[in-house]
Each structure stands twice: as structure tokens, then as C-alpha cells.
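In this view, the complex is presented without one of its protein chains, the others remaining in place.
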Amino acid sequence: MSGLALRGISKAYGGNHILRDVTIEAKPGEFVALVGPSGCGKTTLLRIAAGLDHPDRGSVWLGERDMTAMRPSGRDIAMVFQSYALYPHLTAGQNIAVPLAMRNLTVWQRLPWIGSLLPGQRETRAEIQRCVFETARSLKIDHLLDRKPAQMSGGQRQRVALGRALVRSPAAFLMDEPLSNLDASLRVHTRSEIVELHRRAGVTTLYVTHDQAEALSMADRVAVMMGGRLLQFDTPEAIYGNPAHIEVARFIGSPQINLLAGEVDAAHGIRIGGRLFVEGVGATPGTRVTIGFRPEAIKLGGSSQAGLGASVKRIEFLGSETLVFLELAGGGGSLVAKLAPAEATVLNPGQAVTIAVASGEVLVFGSDGSRLPVAPAMRMAANG
Amino acid sequence: MSGLALRGISKAYGGNHILRDVTIEAKPGEFVALVGPSGCGKTTLLRIAAGLDHPDRGSVWLGERDMTAMRPSGRDIAMVFQSYALYPHLTAGQNIAVPLAMRNLTVWQRLPWIGSLLPGQRETRAEIQRCVFETARSLKIDHLLDRKPAQMSGGQRQRVALGRALVRSPAAFLMDEPLSNLDASLRVHTRSEIVELHRRAGVTTLYVTHDQAEALSMADRVAVMMGGRLLQFDTPEAIYGNPAHIEVARFIGSPQINLLAGEVDAAHGIRIGGRLFVEGVGATPGTRVTIGFRPEAIKLGGSSQAGLGASVKRIEFLGSETLVFLELAGGGGSLVAKLAPAEATVLNPGQAVTIAVASGEVLVFGSDGSRLPVAPAMRMAANG
Amino acid sequence: ETTLNVHYPMPGFFKDVMDRISKKFMEEHPEIKINFVSPSPTYEEGLQLILRQAGTVEMPDVTFIGLNRLRVVAERKISVDLNPFIAKDGDMVEQGFSENILKLAQFGDQQAGLAFATSNPIMYYNADLFRRVGADPDAPPKTWDEVIAIASKIKDLGDGIQSIDFRWQGDDWMFSALLFGAGGTMLTPDEKKVAFDGPEGLAAIRLLDRMVKEGGMPVLTKSNGEQAFVAGKIGFAFQTTGALRNVINNVGEKFDLRTAPIPLLSPEKGRLPTGGNAAVMLTKDPAKQEAAWTFIKFAAGPYGASVVVPGTGYVPNNELAAKSSEYLGEFYQKNPLFKAGLEQMPKMIPWYAFPGSNGVKVTQTIVDNLSRVVEQKATPEETLADAAREVQRLLPRK
Amino acid sequence: MTTRSWNLARVLRLATLSSGALIFLGPYVWMVSTAMKPREEIFSSSLALIPDRWAAVENFSKVFTRVPMLQLLMNGAIVCAVILVVQVLVALPCAYALAKLRFPGARLMISGIMLGLLVPIHATALPIYVALSGAGVLNTYFALAAPFLISVFAIFLFLQFFRAMPDDLINAARLDGMSEFGIVLRVIVPNAWPAITAFSIFSVVAHWNDLFWPQIVVTETAMAPPPLGLIFFRAAEAGDDYGALMAATVVVTMPLLAAFLLAQRRFIEGITLTGLKG
Partner (left out) sequence: MDSIALPAGTSSAGALARRSEALAGWRLAGPAVALLSMLILLPTLGVVALSLTDFELGYDGVRFVGLDNYLELLEDRTFLISLANTLTYTLIVTPLSVFLGLGAALLIEAEVRGRALFRAIYFLPVVSLLVAMATVWQYLLHPTIGPVNALLRLVGIDGPNWLGGSDTVLMSLALIGVWQAVGFNMVLFLAGLTAIPRELYAAAEVDRAATAWDRFWLVTWPMLGPTTLFVVTISVINAVKVFETVSTMTQGGPNRASEVLLWTIYQEGFVYLRVGYASAMTVVFLAILMVLMVLQYRALDRRIHYT
């Protein structure tokens, strides 16, 4: 088992800086999720890790070995391509079998026609078939093994692409949104298969996903990238609850975190629209800050209660929960609250409510986006 | 404004029945979400609606006109392909401009080189440019308009494909997982742009998605397909809360609905593992049934309380909520409960708990999967 | 003013000649304009052009056709019979067109054309190689036995030097040279039966066989033979005198090039085939026919010959030209290499053209069989028998 | 992926390519050398590439004085251009239809194309000649181009290339409102440049160098294409004027080589179909 380290990677395409000094060190056996907005350089980073692109600067290490100059085929890395990159002339089964055949059959045995006549490859081939079938079954595509990619649906192709990677036991897995085209139940199933495989084989994995649930639930650590930079690389809990940067807070969590502009007053408290909201912030009085709190941190009260006043704009039903879109009184901004459906039934658009946020759930960001420390004795003034 | 009706569509590929008598009638201006497991025939249905595939049986209507025999180019339908299908030789801007140029410029004006010298097309071209830019801006790809598809990231390509459809005002939109490769925040943004556009233009839309939140929040009605059949076509609330079939209940909702096998007793109650769970079911005593309840319907109590006994297997942190995986006592099956993070903090793996389900949240399915009526005076025995 | 459209083959060879003749002709006959249509690369292609255009407006008024293909146009009545014009003129011999010369282009009672450029086969030899094997270059061999004797010595020089290049490929002309030289004929006088399978024919083929066996003649393609000879690597070359100018040019100063008459198997009975072409009238328009006749006579006449001979190596086809110093007398004094062909003129008889639709094919059959001898894949006797049988099959059955 | 470093594979590759190139170039070395030589130096017992006496001027001036070479080159250019344009215009839509549309008669058409590939021009020359002659259009550029207005080779080549193009690309174009012809022009052509370029090269080369057909329909040197100029340096019976012939060949070949060097960029620019996922 070996870790995968990307150190100081920079990459530019014709003047456009795609990656700027990105360092991600995945420990042996670690599962790292890579998230970030579209176009932030995730795929590029994965391609560099696989050796398909060359970094302008920086190095790639697998365990103790510097792999930067090594050809992709020598790196022993399995990758799921965002575009699948299936071999159109091979059936699903043959596609999945390719990496095994490359490793377990000799050059001669792999030759078309002639190869299958050579001695000593019957068993190997049978073994490969078995592995392919196993993998296919875990991905629920065992009934499609004889189809060519052109005869499969989008999600089926994606699973074949995934199968082609999972069938191996490589030094590291790189997966680029491997579940994006799967339906929810299949995704849950496949996700658990991947987790299961990862538990069993303990192969270091770099996993790109846009699904936060996936990133947060599967990963040991999450790397958040933005505009080619690595913003935070930490455990899921820390990324969600303790974001290092306003962009991370904004990016993680759906619906987005609620952000309100405030100003630090002389007593190191933060005032929003004139009302004290948080106390004990370690920032120069007078600086503008932003405070953030998650939608589920909001508790709504009747209009008579204490707290920030707001009115209900829209209610969105999502099955297991309900989103309530709110407009702060006095045009102070919009907020989203996430409620249990039962709680929301009493609400109607246009209704006036007050907003309370549980203490300990408020994050403060400076004007450059970085987190500001809040004194331990922090007090939620609004909820006071 | 005209509706889009698919009537009695069947389709087979070389003996495989992909679609079986599917009828979906979208009212004028309606937004219909099409969901279903991977490979169930969603894309095929969309292709038939667009005229790219011919149904073996059935007809396609746009408003009052039977379109079945009409060529795709004559149908005035905009489609987002699951595979994007961008023109590789054109820049993003040109890709988006194509449908406009096709409609607003004459054959001569469209000619390469010569075309741009002809009179009377300056303004049209400028107008097209403006539209393209508008659309691109709403999709946040206005800075990429000069890139070719090969120079873009997956999500960027997907947005160009989306832009190429949205820039038009067609008789109907068909969108095949148009947001699958976008990050959460961009997805929320783009989703609202689409909703906004749909509100404004009121174009009938068929929208394939694997994201339940998307399907439930955006659509006027949701069509659930499975194995080439249409299982239910109803409002989001009905699909989630009142599924017509066990497969719909199973498919919609993430994490999945909890299902337990039971038997109808002589008093028309349902017993699970011998304990009475629901009363007043209109089914023959002795039949086997399945009862279902959503994870968020579960309330956990200490091991001393009344209810089904279970033990905590695994706790999964998802940011705004926590999933608790439970094992029924006596090997009766596994359940998932969805709790607010605060509620879950007291739980530990291995802990024994009792399960209670709120009355009115239990669904009963017959052995063929169809919903069984439950008498109005139904009572949750377990929660009694 | 009349414009004559004139077509000719092998511009690489004839362009300058034709240009000079037409210039002079138009000076002398200002009322007639000569317009050359695009020439054809070879005699065959020229003939094809004429056959294709026969009867159409594109057909030229005058063309030049290889002597062995003349019969094809004559039999198809494409060429205009010149006898009426000769009859009207009356004094052909005075103009240098002897009976012998007219005969070269006669078929039956038809005068299909007037021989324009005529050639006969001669012997080229490399005097330097002669000296190296102790032969006297100033006394060239007069018989084939002498040729073979010298050749076998030259062959032994080694260093890639070879003895003989006998141009047997392509057509039956050089075979005719051996056959006629032995006094033989191709067919019986009634043209019904093969006649070359007699003793003369056998002698001819045996000679070829000896050239290979005793003289060490290599198997060469036509152009390979030429190339090797002008490179100085071959002792003897037997081919048309028409190639003389080119050979002289290509040899330059590399070695001492000589020519001599070709030996005959039968010095008394022996004759030689005439190569070259004839000017043929094609136009059926009486007005143009007059002008065409004038041009044909001029081209085939002494002036024409005086241009053709130095430029090519052909022998004069007009007796006036050969004799009169006004035309070529001095030329032969200054260019002794050209004399060999001239000396052989009395022995020239028509290059035999086979009758019937397979006429041309017959020549290929003969060549194919000759190659078996040259490659030593068959004995002369077998070859002769096969050739005779195959040719007989191709002759008209009527 | 390919590093520019020197390794064994690269050395082997370069060695193979270079030795192959030597074999391919050999004849041209001799050709150019001959074009520079006087006649007597061309064939000799020793192989010398550098002439003792330079005769390049002599040989090349013959090329331009003995025949109106510039006129011939011009004719060649015009005829090749006409042929190429019509061939491509006819073949592109047809190949597209065969590759991407289903219509009765398509298979028959493919058989017709195979037949077209096989039929030698010698076989059809006569009937076409008779027709052109009947129409009184011999000795025109049209007559030179007529039999080649359709290239079954082009249809076949394009057919194979278009087949590989993703159907969804064409479907997208249909939904964007393009007519089938518009698809050919706007989607197929831009993505099939390598094939079109390859064909263009072949077409131009074939008709620039064609000697057979021009001889049949052209009797005026003013209309003749370049190869007809070469026959002025050939004399089958008596041996060619090698120096001038080689000089003429160099002159006739140079424009083609230049065209190839220009066109081959298209091979590097080859478009890989990256607009699709899956």
C-alpha cells in the first residue's frame, strides 16, 4: 500500500493557469475526495496524477517513488475517465477485461487470433472472465457484458468505465465523477460497493465528485479546489463545520450556507443591519465581515418572537425536507432555511417570521474570505 | 404554446423491448421530469420525442399535430444530449449560435466567408451574438465562448450543450441529465435559471434527471419509468408521499424508503415479526405484504421505550443531517433513519434503540408491488 | 488558302524535323497553311488516334503511320488511295520516288501513302572493345560467324562488359532482318500460309540461339540494351539506323563508335526490312486533297529527306536526295557513320504486314517466341514450330 | 506523453524511417542528377551524380522552349481544379447519404461504386469519347474533365470516414434546424478535413499526371496538360532525350510536391472528436 502525493503542481494551457501550486498528499490507503466548482482543475489534476498530462512544475509521488517522469502505463494507476473513454470496438466485458489481460497475459497471448491458440492461457483467461463477471455483477451490468458501448445507455457506459478501473488492484485509484450519470438508488449501491472495495483493498483513492453527500460520506479527507488553487484539505466534518475560507463554506452544503454582511463594532461584536449578532470576534473594530450559518441552523419563530425579522418568500418541497426561502426585513438579504416537512406545514408565502440561529453555528469571515476566530465566550446576540 | 404527447410508444432493439406502451402527455407549458433507473429507456423516449428514433408503435404529438412522421429538423424541438454532442470544430460561442443562425440567417448568409459579406445580416448576426452572450452569461460560461470543446472541462462542455438548447425558443425542450456534471452550487444556480426561463417562456419541457431534488422541486409532474414501463405520472408530492407502486417508493427518496415484509392477519392488521404494525388494511387475511416508511419518519427512542427493537449499525454524517443505519432485532431486516445532526450525537454504533414511525406515514404494498388501501381509521400499532 | 491539319507520332524524334519541313513548305506554298495537331507519343497511339477519329471532323488531313501499321488503315479504307494522284502527276520517278520506294507503302493495288522516313537495321559497334580483344575496328565483321567470334571474346573481358545487343524485343522487325537476310519470307505469296518455318526461318532462329550460346548475348530489355551500349559496356548493337543520331549524342566522347552494314545469312538472296513511316492522306475533301498531296510529296521528297536524315539517322527515302549534293551528298562525306544505312538501301524491301484482323497480334506472337530462345528456355526448332503454329492460327481462315 | 528524449525506440524509429527514405529518394536523386547532365554523361560505366559539365540550363531551357510548358502547366491547373471541385461536391453528399441515411438502393449504390472502382478508364474511354465528339466539345477543358466528374474513389473514401462520425453529432445538427445538406457542409466537412485533403491530393495528382485521356480528347497543344509536354522528349524507337525528359519531369512534379507540402498540414490539424461524452 502506498500513498499518492501531488506536490506543488502547476499547470497552464497557453497562458491560462489551470493549476497553481496544488499539493495533495494522500496517505497510504486514504480515500480523498476532490471537490470544487466546474472548471477548477480537478480533471487536470487527476490526469497529471495518472501521467496523462505533464505538470509545468511540481512532482507526483507514489509511495516513496517520484513518478513525475514515468509513463502512465508504468504507474500502475487505475482511472475512471469523466468521458468514460470506452473502447468502442470491444464489448462491455472485453472493455473491463483489458487491464487484466494487459497484466496477466503475455504479449504473444494477447495477439488477436493467434493468441488464443497459445498454450497456458486457458486458465488465465478463465480467471480474467471470472473477475470481470464479479465486478460487473457488483455494478449490476452483468447482463450487458456482450454489448458494445454504442448499445448501452449513458449510465450503463459509466458503470463499464468504472468496472474497468475497479477490476484491477492498482497502486492508486483515480475516479473522475464516476457516478454522475447514475440514479440515486444505483448510486447509493455503487457508492457502497466502492467503499467496500476500498475497505477491503485499502488502495489510495482520489475521487472527484460533485455530490457533496458522496464526498462527505465516503472520504477520509476532502480537498476543496477553486480556480486552480487548493483551498482546504481536511476531514469532512471540518470542511462542513469548520470551513477555512468563505468559498469553502459557500461551496459545501446544499442549499448554500446563508451569508450576511456585517460590521465589527467597537466591542468586537458583529452587527447586522444595526443589530448585534455575534460577540467576541478577534477583528479590528470597523472592519466589514461576513457571517455564515447553515440553513438547518435556522429556527423559525412567530413574528412576535425575538430575532431577525424576515418574511417567507417561497417554500420548496424536497421529500424528506422542506426549504423555506426567506427575505430579511428591511432588504437585508435572502436566506434559506431547511426544515422538517412537518415544521413547514404551518408556513405560507408572505408570512412574517423571526429567525434564530443556534449558538455555535455561526461562522465569521474576514473581507478576504478567510475565517476569523471567534472568542470562546462567543454569544449569539440575536438568539439572546 | 403547445403540449407534447407521447402516446403508446413501444420500441425494441433487436428483440430487446426498451419501451413498452409508454404514454406521457405533457400539458402546454408543463415541466415534466422523467426519472427512472439507469437503462430504463429515458434517453430512448426523448430521442423518439425528438424524432431521432422511430417508435415501433405509438405516436408523438406536438399540440394538435401528429409529429410521428416528421423529420427532427421540422419539429422545432431543442434537446440537450446526454453525450453533449457538441460540434468539435466550433467554439463554444459558435456552438451556441448554431440554432439561431440556422433560423435567422438565410441559406446564403450562412455560407462560410461569402455569407458574412452579404447585406442585411450584420444586425441579425449582432443580435445572435447578443443572445449567445446572454445565455452564456446565465450559465457562467461567457468567458469560454472562444474555446473549442476540447479545451473545456466536462462541466463546461455540458453547459455549452445546455446553452445551445436554451438559446432557442422551441416548441418543446428535451433535456437529458443536463446538470449531471455540475457542482452543487452551479447546479442550484443553473436549475433556477432553467426554472426561470421556463416560467418566462412557458415552453413544454421533458427533463431527465437522476437528481431527485431536481425532479421533485422543478417539475410540475414527475414520470417514473422502470424497465421500459411508465409506473407513475403525477405531482412530486404524490410521487413521494403517495407512490402507486413499491418500485416508485423504492426509487424515489434518498436514502431509500424502509421496507419491511409483513403478513395480513385475520383482523386486517399487518404484523411484522409477529408484532402488530398497521391496522385496517383492505387485503385478504394471510397475504404477504410489504410496508414502507421514509427514513425521516423514524423516531428513535431509548431501548426501554415501546416500538420495534433495533441496534445502531453505522452512523453517516452528511452535513445538514445524519443517517443512522439500523439492524432490526431478531434479524428482521435493516432500516435507515434520517435525523438532524443534533439528535444523532447521542448515538453510538452498537447501541440498542427502539423505532417508532409517525402514524399516517406508513405505506402498504401488495405482493405484486401495487399500493394497498389502508382504512382511514388506520392506526400505528407499533407506535401505540 | 487551305489549312492542312497534320498529325505525326513521336515528337521527341520528329518535332524539329516536322517544324523545319513545314516552315520551308509554307515558304514555297504560301497558299497552304500547315497546322500540327498534338502529336502522339508512339506509332501505336498515333494509329489509335486515327482509327478513333476516322470519319469525324477531328480527323487530321495528313498523318504519318508506321510502315508495319499501314496495312491496317489501308484495309479499313481510312487512308486515301494515292494512285489517282500519281497517275495525274505521272513523273514520280523523276521526282525521286522510285518504284521500290513506292512499293514500301503499297497494299494490293492501293498506294496507301508515301514512305517518309525509312530505316534499315545496321550494326553499331564499340571500336574500343574491338581493340581490346584484338579485332580490327576498321574491318568490321561481314558475316555472323565473325560477329559471334568477336562477341565471344568481348564477353570474356568481364567487368560487366557484354557482347551483343540484338534488338529482338517489341516487334518482328529485327527478326525480319534475320529472316529476310536469309532470303526467307513470312508467308506464302497467297498470304494463306506461314512460310517462315522453312530453312531460312530456322537459320534465323538458330543464329539468335548462337548469339546467346556462343556470343554470350544477355537478356536485356530494349532500353537496357541501349543504355548499356552507350555506356560503353556492349560490343555490338544491332538495331535501326534511325537511332543513330541519338546514339551519337548519348555516346559523346566516351568511346569510338562505329557502324557497319548488318551481316546477311545469305549475301545473295538476303534482303532487309524497311522501318519508318509513311505520309498518309486522310482527308476526303477534294480541295484539301490537292494541298495534302502537295505536302506529302514535299515531305517525302528530297528536301524532306535532307532534313530527316541528318536529324535522325534514317536513310533517305528519295533517290534524288541521296544522290544530289544539293541535299545530302556532302553530309555523307562528313558523317561516315551514316553511310552504313545508305549502303544497304538496295536491299530494302517492305516490312511485311500480316493480313487480317490479327495482323498486329501475329508480330507479338513471334516476339514472345523469340524471347524463349533468348532466355534459352526452348530450342530453336521448338520455337519455330510453336511460332508457326500460333501464327497460322491467327491468319484469316478464308 | 512522448518525451523528446533519445531512447532506443526512437533511434530505431529514426533509423528505419531514414533508410526507408533513402530507398524512396534514390530514384529522384538520379532524376535530378540526370536533369543536370549533358546527354553523353548520362549513361556511363561509372555512377557519378555530379556532372562533369553542367547542362541544367540547356535541359531546362529545352523544357520551356520546345513545348509551351507554362501553358501546359496552366491547363493542368485549371483542369485539376475543375475536376477536384466537382468531384468533392458530388461525392460529399452522396457519401454522407450512404453513411448516415437509410434508403432503398443504398447497397446497390455501393455495388455501383465498387464497379466504378474496377472499371478501367480504357474500357469506358471509347463510349465517352464518342459522346463528347458527338456533342462537339472535344479540345475543351470540359472534355478533359468530363469522365472524372464523379470519383467513386472519393465516395468510397468519404463513406468509410463518415461512418465513424458519431450519430449524435448529426442528430444535434438536425435538431438545430440544419438540412441534410447543411449537415454535410457544416458538420461533416469541417470534421473530415484529413480525408478530404487526402482525397484532394490524390485527385490532383492523378489528373495532373494523366496521359491517357488527354491524348484522346485533345488534339491542340494549347489545351494539353503537362504530361503531353513530356512526350516531346521521348522517342520510343530511338531512345529518349533523358536529360530534358528528367528536367521536364522535375518541372511537372514540383508543383505537385509543393501542393502536397502545403496540404499535409491538414494531417497534423486532424480533428479528434472530443465534443462527445460516452
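In this document, chain identifiers A, B, C and D correspond to the written order of the chains, with residue numbering beginning at 1 in each.
In this section, contacts are C-beta pairs under 8 Å (C-beta built on N, C-alpha and C of every residue); 3 or more make two chains touch, one makes a residue touch a chain.
All of these numbers come straight from a predicted model, not from anything done at the bench.
Trainee: In the whole complex, not just what's shown, which of D:36, D:55 or D:97 touches the removed chain?
Mentor: Considering the complete complex, D:97 is the one touching the chain left out.
Trainee: Give me the subunit A residues in contact with the hidden chain, please.
Mentor: 47, 50-52, 71-74, 76-79, 81, 83, 85-90, 98-99, 102-103, 107, 110-112, 148-150, 164
Trainee: Considering the whole complex rather than only what is displayed, give the residues of subunit B touching the chain that is not shown.
Mentor: 12, 51, 54-59, 66, 68-71
Trainee: Mind listing the subunit D residues that contact the chain we can't see here?
Mentor: Listed in rising order, the touching residues are 1-2, 4, 9-10, 13-14, 16-17, 20-21, 23-28, 30-31, 34, 43-45, 47, 89-91, 93-94, 96-98, 101-120, 122-124, 126-128, 146-147, 149-150, 152-153, 155-157, 160-161, 163-164, 166-167, 180-181, 184, 194-195, 197-198, 201-202, 205, 209, 211, 227, 230-231, 234, 240, 242, 245-246, 248-249, 252-253, 256-257, 260-261, 264, 267-268, 270-274.
Heads up, the rule we're going with is that only the chains that are shown with their structure count from here on.
Trainee: List the centre-to-centre spacing of subunit B and subunit D in whole Å, with centres computed as mean CA coordinates.
Mentor: Once rounded, the distance between the two centres reads 56 Å.
Trainee: Rounded to a whole Å, what is the gap between the Cα centroids of subunit B and subunit C?
Mentor: 92
Trainee: So which stretches of subunit B touch two or more other chains?
Mentor: 82-83, 154
Trainee: List the residues on subunit D that touch subunit B in their complex, please.
Mentor: 166, 168-169, 171-179, 182, 186-187, 190-191, 271-278
Trainee: Touching residues of subunit B toward subunit A in the complex: what are they?
Mentor: Of all residues in subunit B, those touching subunit A are 13, 35-39, 42-43, 82-83, 144, 151-156, 159, 176-177, 180-188, 210-213, 216-217, 236-237, 240, 250-256, 294-296, 316-321, 338, 340-341.
Trainee: Could you pull out which subunit D residues touch subunit C in their complex?
Mentor: Residues of subunit D touching subunit C: 38-45, 66, 126, 129, 133, 138-139, 211, 215-216, 218-221, 224, 228, 231-242.
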